[in-house]
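First comes the structure, then the notes that go with it.
Of the protein chains in this complex, all but one are displayed in their positions.
Entry: subunit A
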Amino acid sequence: MTITLFHYLFVSGLLFAIGLAGVMLRRNIIIIFMCLELMLNAANLSLVAFSRFNLVNGLPNYNAQVLVFFIITVAAAEVAVGLAIIVALYRARQTTHVEDINSLKF
């Protein structure tokens, strides 16, 4: 049994579903942030799988891999800013639990 694009896309979808479930059911803002990273990585896996599947002149489509490179860079910047916001929030409220932060809740 050979490994096809189907297997890679399904693993990518599973990772995305795990990340989505984590964002919905966890209440710790740092865990929610980690699950966001998991979802970004799931998207990266499917991009690389499609890049390997659609060969251009016998080589993978490197535009997709450059896009993955950009996603990783933006994710790193996002993590830095997001964690700085979480630290500022913790200084103001002494909590990282999303249910304790409800000033904007109607």
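The criterion applied here is as follows: a residue touches a chain if its C-beta (ideal position, glycine included) is under 8 Å from a C-beta of that chain, and two chains touch if they have at least 3 such contacts; residues count from 1.
As a working rule, contacts and distances are computed from a predicted model.
> Can you match the unshown chain of the complex to its UniProt protein name from these: "DNA ligase (ATP)", "Branched-chain amino acid transport system permease protein", "NADH-quinone oxidoreductase subunit J" or "GGDEF domain-containing protein"?
Looking only at the record, the undisplayed chain corresponds to "NADH-quinone oxidoreductase subunit J".
> Since one chain isn't shown, list which residues of subunit A touch it in the complete complex.
Residues in contact with the chain left out: 1-11, 13-28, 30-31, 33-35, 37-38, 41, 44-45, 48-49, 51-53, 55, 57-60, 62-63, 65-66, 68-70, 72-81, 83-88, 90, 96-97.
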